[in-house]
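Only one protein chain is missing from this complex, and each of the others stays in its spot.
Right after this comes chain A.
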Amino acid sequence: MDMATFAQVLDSTLRLATPLLFACLAGLISERAGIFDIGLEGKMLAAAFLAAAIAFVSGNVWLGVLAGIAVSVCMSLIHGVASITFRGNQLISGVAINFLAAGITVVIAQRWFQQGGRTPSLTGDARMAPLELPFAEALADVPVLGPVYGIFSGHALLVYVAFLCVPATWFLLFRTRFGLRLRAVGENPAAVDTAGISVIGMRYGAVAICGVLCGLAGAYLSTGLSAGFVKDMSAGRGYIALAAMIFAKWRPWHAMGAVLLFGLLEAVANRFQSIEIMGLALPIQVMQALPYILTVVILAGFVGRAIPPRAGGSPYVKEH
C-alpha cells in the first residue's frame, strides 16, 4: 500500500468515525444518567432525513442541521416521556423509535420529493463544505508533515466538532456539577433525590443532550458524508455506536478510540473491494461485514467485564 492510499484510508476513517462518535457520545451521556437508549439509530435516521430535506428546500445546510437536531431532540423527549415520566420499558421505547423513524422517513420523503423515498441530491450550499485548516496549502509539499497534516485538513466543520466533543464530554462529566449529578443519577438516583436534586430533571437533561448529539450525527450523515438522504442510510450505525460505547466502558476518550477502530474498518472495506490473504481472495461482502462482525466479537467478550451504570434501564420510583 502506497503512502497516498494510506493517507486516503485514514482521511476517510475520520469522516466515517464522525457520525459514530456523535452517536456514541450521545448514548454515553444518556446511559450515564441511567437511561438506556437503543433508539440512537432511529434518531440519527430521522435527523438525516430532515436535515437533507430542509437543506435541499432552503439551500442552506445549516438550517438543515438545525432541523435535524430539532427532530432528534423531539424523539429523545418522546423516549424521555415514555421511560422517565411514565416509567416505561426503555428498550421497548427505543425500539419503537427505531421503527417509527425507519418507516416515517421513507413515507414522508416519497410524498414530498417523489424520488422513491430519497431526497434529491444536495449541491452547493446545501451540502457541508470542506474546511481547510490554516497552512494546509503551505505545508502540503513538506515531506511527512504535509501529508499527515493533510489527513486532518479538509473535512466538514462537524468532523472537528465531533472530535472536540470528546474532551468537552469528559470535562462535562468529570469536572462539572452537572456531570457529577448526571453520573450519580445513573448510579444511584435515590442518593440524588435525597440530596434535594430532581432525578427527573437530570434525566431529561441527559436525554436532551443525547438528542442534540444524535441530531448532529444524522445531519452529518446526509449532508456531510453523503449528498442527500436515502432509505435506511444510518445502516446500523446507531447499534455500532452502542457497541463502541460498551467497548469503551462508558468513557469518552475510550469511546473515541473505539469509533476510530470501527471507522478504520469501514474505510478499509470501502477502499479495498477485495483482499487477498495467503492466496485466498476475500470477497467484498466479507470486507463490508467486518465492522458488524467486529461488533459481535467485541460484545461477545473481548471487552472484559463492562459494568454499566448501576441504575441503568430502571425507572426511578421513590422509596426507602
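Simple rule for what comes next: a contact is a pair of C-beta atoms (placed from the backbone, for glycine too) under 8 Å apart; a residue touches a chain by one contact, two chains touch by 3 or more; residues count from 1.
Throughout what follows, contacts and distances are computed from a predicted model.
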{"item": "Protein name as given in UniProt for the chain not displayed, \"Aspartyl/glutamyl-tRNA(Asn/Gln) amidotransferase subunit B\", \"ABC transporter permease\", \"3-oxoacyl-[acyl-carrier-protein] reductase\" or \"Ribose import ATP-binding protein RbsA\"", "value": "\"Ribose import ATP-binding protein RbsA\""}
{"item": "Option touching the unshown chain, where A:V106, A:V192, A:M233 or A:L260 are the choices", "value": "A:V192"}
{"item": "Residue among A:L180, A:L282 or A:V297 touching the omitted chain", "value": "A:L180"}
{"item": "Chain A residues touching the omitted chain (full complex)", "value": "175-181, 183-184, 187-188, 190-197, 310, 318, 320"}
